[in-house]
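Quick notes on the structure that follows.
The complex is shown incomplete by one protein chain, all other protein chains being positioned as in the whole.
We just call them A, B, C, D and E in the order they show up, numbering each chain from 1.
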């Protein structure tokens, strides 16, 4: 390790304690646009909206707090919203949650993430999580085909 | 959704079927440099190397194939090696594998990823995976402190 | 810690080696009542009954033993059946098993557990298990709405 | 189902939409008392405190929010803090997180939960989560022995 | 331990470093035969084939490599394909992946594995993975009933 590289590396590493600003990302596509383009996305979005009505009606304080925290996690910040939605996709595929995979894949699409980046994210989940990820990957590819095809 | 935005989006989405080149990323730091800087990293790297000796000696065809596939997954490609190591970190934290977390956090450090990006990746894992991620996050922060502190 | 509190605590802690009696809890509602009240519960109960027919026909010794052990776990004992059904709900939601969530939520309802206690149990599962619990929580709330609404 | 029972059941179920007050529970024992009584608890509590120092120093907004939400989840409310700590124990044992098991078992002890209730909670986790819970149960019993023995 | 037994044991253990030949197993039944016999198998096989079309069209290098590695894992080798398909069944049931359970149960059936061996494999998964395996076991028994009934 040369001193020069070391120095460059140190510069890369200095900003970690400052709390970066969080802000809403710009979506290229509305949920309605996505629902019109993909039947799978439409069904997911509608079911989710219908079920969330019950959750909202219950008005449970801690659920609302969790939803809020969840929302804040994926805002543009030190890492872009795009990257974090793809990370949400990786985590969801590793934990094999179809609804979560659909949610993050649609969010990433709405932010303008190209298909190949969704595939490479799923590749990380596949190798980390193994062949049990495959059925979820198959269903994810069906959604990607409808969104990007 | 205006036609213009739609068009821009479509442009974003066209390159998905081309198979992107994969290449080895450039590491800013060697494993030895990392081991000298962090006692936690040193112990992880040495234990892993010692145990891998047995695995290599066994010369199991399918294990070697898996290791090779694993290596290929994190190369620079449509997504950068940096981003994919952080995704590996997210997947590992969601599945609560300390060794895997250490591995990907060290790889990301070696590639020059700043600390705040490691923290934001862990935030995604924390919200996706819940409070059972916390003990792993605590140990990850100890490593980050030694690497970046 | 005052001696008094210590003493009180010790008193609280003395009965642990005695094996508490286990007995069947009293259900306020029959499965039929629940099925008539909630379409979601009805479908779950009917599918489960239909599939259990095959399992019983197979007459597998170890499966029967497991079913028996499972049944014994949730009887009234040192902890009430109500509390243990809610604990089964928490474990099921943490491990994200919709059928298991429905089973324990229905059992808890039949024992007279109020809705808010089901919600608070799900809150524990949500914070322990993270956002991947959310799709299951949404479906659980739909069931709760039909049962208690 | 008689109208009378139905009515009783309905009464049981009416308070679900009111948001119950949350308040700090009363601990019978301090962490220091527990650490003095049990060597396993002491090591857990000290390691956790040491590692949390790094986490606090990093001052990450979302981590702090998550810690806060986590804290709020286990307060006395519709369900007692005792019951929810035991539910946290069940979820932690189902997800096989030793640190989380130790945390909730110690919290439950500090609140005056008798040993048999901890064991019955672990029984639920054992039957829900299977034999892979056994190594964690063994370590939990070692802690229980030191705390209650 | 007598020297004789010890010696026999040592003989049993000598061949581990030679890389055993892998070869395609002989299937007694085609997928079409299985699909004609069982409606559940037919739906699984058809859906899987339809979704795999998208995956193949995407032509993702790492997905193809993973599929290839997966295929190689279950060939006749030191352990028979039959035994390894049943092991795939155990792993899939422990990780609670219905599609994976159906896949391996059908593969085992096609190789001539008797029903009781499928049941005993599921028993291992049930005791290892706990009661959350039960809903998957119920669905697996429905498939077994159609295949072997």
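Just so we're on the same page, contacts are C-beta pairs under 8 Å (C-beta built on N, C-alpha and C of every residue); 3 or more make two chains touch, one makes a residue touch a chain.
Keep in mind that what you see is a predicted model, and the values were worked out from it rather than measured.
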item: Selected from B:28, B:45, B:79 or B:95 as touching the chain missing from the view; value: B:95
item: Residue ranges of chain E at the interface with the undisplayed chain; value: 1, 5-6, 8-9, 12-16, 18, 20, 28-30, 32-33, 69-70, 73-74, 77-79, 83-84, 86-88, 90-92, 94-95, 100, 112-117, 119-121, 123-125, 127-129, 144, 148
item: Missing-chain contacts mapped onto chain D; value: 96, 119, 123, 126-127, 131-132, 134-135, 137-139, 141-142, 144-145
item: Positions on chain A where the hidden chain makes contact; value: 126-133
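Methods note: only the chains that are shown with their structure count from here on.
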item: Whole-Å gap between the CA centroids of chain C and chain E; value: 32
item: Distance from chain B to chain A - Cα centre to Cα centre, in angstrom; value: 17
item: Residues within chain B bordering two or more other chains; value: 16, 69, 73, 119, 123, 126-129, 131-132, 144
